[in-house]
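This report concerns only the one structure given below.
Heads up, one of the protein chains got dropped from this complex, but the rest are sitting where they should.
In this document, chain identifiers A, B and C correspond to the written order of the chains, with residue numbering beginning at 1 in each.
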C-alpha cells in the first residue's frame, strides 16, 4: 500500500520504518531534515510538505506532539487535506484530547475523508519492535480498513468504539496508571519508613489486593524489579513530562465532561512538582523521590 | 494443641471453627453469649473471661475490632496476661497500628510471653473457607512456631519481618488498594461520561498499564465482573467503613513516621464522604457512586 | 466619548447602562435582540454586528463569557477588528486566560490597536451600582487612557502591570477565594459536628488568624451573616459554575506556567462535584453542603 507518514519523532520514526519493512511504499514528511534523511536511507520517499506527502496515497498516518500540531497539519495551506485524494483515511496516532479528534473528524468528513484516532501504548521500545497497542476510535468499517496498516506497527489493534474513543481509552488508562504509580510510591515509602523490607512488602502487595502493573512490573522502589527504570536511576521508560501531559489531557477532558477527578488532579500536581524540580525527563516512577527525600532514592 | 481464642466476631468465629475442625482444643471468650454458644455447639469450651480462656493453653489467638480492645484484653485484670502461662505465644490477628503492636509486645515480653502480629486478608469468605492470608510479624523462630496454628485457618502464611511488620504489610497493601479502587472508579466514570463502552474500557485497562486488582478482579463499574460486589448492588465484600478504618491506620502510621501520604489522605476523605452519606456498610467499591451521582450506579 | 460595547449579559448590560448614565454615546451589539432593545430604550444605538458597533468609536468594551467568544468577536469577518478605526483601544472585561489575552493583544497591535485586559470583581450588584473593581493589564499610558471610561462603571481601577496581568490578578484572587471558602466550610462543619456553636466559632475565627472574607463577610454557614447567600438558601451571589470556571482558568494557567496548585486543583473537584450534583447555579458558598449532607444545610 502507498502510505503518507507525517511526524518522524521518537515514536513516529520507528513506526514508519516498520511500515517500510512490511513492504509498504511510504512518503514521509517532518520538519527535521535529519529525521527525514534517516527514513529515506531506509527506503522512504521524502516530501517537502504534508500536502506533498499525501498526494497519491491510499492511507495517511500522523504522529505528532499535541492537538495544535494535528489540527495545523490537517488544515494548513500545505497540509494533509490540501493534498489528499478524496476517500482516503487519515489515521492519527498522536495522543490528544477527544474533542479535537471530533473536530478534526468533522473537518475531514466535509472534505470527503475519514479521520480515525489510534493512539498507542508501548513506548519507543514497542514502536521499534512493532509490538505497540493501538486503541482505535472509528466505525467498524474504518477499524477493519486500518487494521492491516496498524498491524505492521503493532501487536494489539483494539477497536474502542466511535471516533474519539481511542483517545478516551488511552487517557483513562493513563489516568489509572498515574494514580497507581504514585499510590505504590506512597505505600512503598511508608512501608520502608515503618521498617518493613521493601522486597517483602513488594512481594506481598503483588500477591494481594494491592497488585497492579505499577507494583508487579514497574515498581518505583529501586532494586525490586531488575528491568524497571527504578533499577537504573529512573532513566529510559515513560518520562514524567509525558505522564504530566496525559494527566493534563485527563483533567481537561474531565472538565469538559463535567466530571470530578479528585485523585487524578492531585496526581497531576505531584508529577508537576517533579517536573518543576527538574525531573521531567526521568521516568515517571521517579515520583517516589517526593516521598523519599532524605534517602538514597536510587 | 490447646488454644485460647478471644473475639468471635464475623472473622473470629469462622477462624475458631477452623481450629476446631483441624483437631485443636479451643477455649473461647467473647462478650456476646450468642457468639460463644455457637462455638460451644461446635465443640469449643466456653470461658467467662479472657483470663479463664488462656489458663492452660499452648497458644492464644486474639481477633478484635481495634487497638484499644487488644490492649485492654491483654492487660486487664481478667485479661490474657493475668491468666496465661509463661512462654506461651499470643497471636494477634486484629488489624491495628504497628505502634500498639510494639507496645503490646514489650508488655508481653516483660511477662515472659511472645506477642506476634498476624493480621489477615481474605475477608469473611476466606475466614470460613480457611483460605486467609496471614501477614506475620515476629522473629523467625516465632514465625515457625505459629505457622502450624495459622495454617489451620489460612492458606498463605507470610513472614513479613520483625514484630509489627505484619501490620505494616497489611496497612501498606490496603493503602494501595484504597487508592487504586478510587482511581479506577474515577477513570471508569470519566470514560463513561466521554462515551466509551465501560466493558471495552475495562478490558483495555486490564490488558494495559492501568491493570490492577481493583480493575481486573473487583471492578467498581456495575456489570463488568459478575462476581464483584458492583454487580450485586455493592452488597457483601469489604465494607466502606473497614476500608476507612484501614486508611485511618495508614494515615496515622504515616503521621507517626513523618511521611506524606497525599493520595492516601485524599482517598480517606472520599470513603469518609461515602460513610457520612450513609454508605458505610456497602462494599468499598461503591465509592464510584461519588462520581456517577446522576446515573443509575447499580 | 463614543464607545462600542459588545456583550450585554448579566454583567455587560448594567455596565453599558452606566456608560450611558455618565453621558457617553454607546453603540451596542449582542446576539440577544431583547438585551439590545433594553439598552436602546435607555439611549444606546443598536448595531447589527460587532463590526458595525465599532465603526466610528473612540473606545471599545467587550464583556463575553469565555476566551473563544473574545477571540471570535475580535477576529471574525464582521468582528471588531474588521470595523474599528486604527489607534482605538479595545478594553476586554471578560474573565479569560492570560495566554489568550496576549494572543489577542498581538493581533490587535498588528492591526494598529491596543488591547487592554480589565476583568472585574464585584458581581452583578457591583455592575448595577457602578462600584466594580477593574483589574487592568496594559502599559501605564493605556491604563491612564482607559481609566476615565472604566471609572464610569467602577470604583477601583487598579493597574496590575503589563498586558495579561489584569487576568492574572483576577485568577489568583479567585484561586484564594475558592480555597478559603471551601476551607471555611470544612472548619465550620467540623466545629458543628464537634459540638461548638457555629456563631461562637465564626466570631472566634473572625478575630483570629483564620480570619478571611469567606468567614467574616460571606460565611457559608447559614444564619451567621444576614446579608450572605448562606442566609437565603444560597441564592444570588457568585454562582458555583462561575467559581468552577475561574478555578479552571487557574489550574489551566498553572499547567501553562508549570506550577503546582495542590489546593486549587482539589477545590476545583469539590465545586465540580457540587455542579455535577445539580448545584451549579447556587452561590459557591453552597460547597458547605458537601460537608453537611445529613443536616439541614439551609
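What we mean here is this: a contact is a pair of C-beta atoms (placed from the backbone, for glycine too) under 8 Å apart; a residue touches a chain by one contact, two chains touch by 3 or more.
Just so we're clear, the structure is a prediction, and the values are computed from it rather than from any experiment.
Peer 1: One chain is left out of this view; which of B:118, B:176, B:261 or B:288 touches it in the full complex?
Peer 2: The one listed residue touching the chain not shown is B:261.
Peer 1: Of C:73, C:127, C:153 or C:253, which sits in contact with the chain we cannot see?
Peer 2: Answer from the full complex: C:253 touches the omitted chain.
Peer 1: Among C:189, C:240 or C:272, which one touches the chain that has been omitted from the display?
Peer 2: C:189
Peer 1: So that we can see where the missing chain sits, which residues of chain B does it touch?
Peer 2: On the side of chain B, residues 248, 251, 254-255, 258-262, 265-266, 268-270, 272-273, 275-276 touch the unshown chain.
Peer 1: I need the residue numbers on chain C that touch the omitted chain, in ascending order.
Peer 2: On the side of chain C, residues 98, 121, 133, 135, 156, 158-162, 164-165, 168-169, 171-177, 179-180, 182-184, 186-191, 193-197, 200-201, 204-205, 207-215, 218, 250, 253-254, 257-264, 266-267, 270, 290-291 touch the unshown chain.
Peer 1: Which positions on chain A touch the chain that was left off?
Peer 2: 266, 273, 276-278, 290, 293-294
Basically, only the chains that are shown with their structure count from here on.
Peer 1: Interface check for copies chain B and chain C. Shared numbers divided by all numbers used: above half gives same, below half gives different; which is it?
Peer 2: On the two sides of the chain C and chain B interface, the residue numbers are mostly the same, over half being shared.
Peer 1: In terms of Cα-based centroids, which chain occupies the most central position?
Peer 2: Here the chain at the core of the arrangement is A.
Peer 1: Taking the mean of the C-alpha atoms as each chain's centre, how many Å separate chain A from chain B?
Peer 2: Once rounded, the distance between the two centres reads 39 Å.
Peer 1: Between chain A and chain C, tell me the centre distance in angstrom, where each centre is the average of that chain's C-alpha atoms.
Peer 2: Computed value for the inter-centroid distance: 37 Å.
Peer 1: Identify all positions of chain B at which a residue touches two or more other chains, and write them in rising order.
Peer 2: Correct list: 266, 290.
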